[in-house]
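Removed from the display is one protein chain of the complex; every other protein chain stays in position.
Entry: chain A
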Amino acid sequence: MKLFRILAIWCFILGTTAGIQQVQAQPGQAQVEYSSAPAETDVEMADTLRRDGKIYVVVVVLLTVLVGLIIYLIMLDRKVGKLEKQFKDDLIKQ
C-alpha cells in the first residue's frame, strides 16, 4: 500500500515535470486558432464561459476543487458526529 502511494506520487511528479517542459519547449505562438472563436460570426451562442480570456473556465475549475474539498470535509464531520453520538449512547447503556 505504501509502495503504491510512493509510486503514485512519483508518477504525478514526473507527469508534471514533463508537462512543464513541454510548455516551455513550445515557442511563443502568436496565433492560436480556437474552434469556438466567438467574435467571428453574429450567430448567438452561449459564450459567457469563453469571454475575457476564458477566465470563467478557471473560476469553474477552482469552484469545483473547492466544493469537492468542502463536501469531503462535511462528510468527514458528519462521520465523526455519528461516531460521537454512538459513543454517547453506548455510555448511557452501560
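Methods note: a contact is a pair of C-beta atoms (placed from the backbone, for glycine too) under 8 Å apart; a residue touches a chain by one contact, two chains touch by 3 or more; residues count from 1.
One rule holds in what follows: contacts and distances are computed from a predicted model.
Per UniProt, the protein behind the absent chain is "Heme exporter protein C"; the candidates were "NADH-quinone oxidoreductase subunit H", "ABC transporter ATP-binding protein", "FtsX-like permease family protein" or "Heme exporter protein C". Annotation: of A:9, A:49 or A:76, A:76 touches the absent chain (contact as defined above). Listed here are the chain A residues that touch the chain not shown: 55-56, 58-59, 62-63, 66-67, 70, 73-74, 76-77, 80-81, 83-84, 87.
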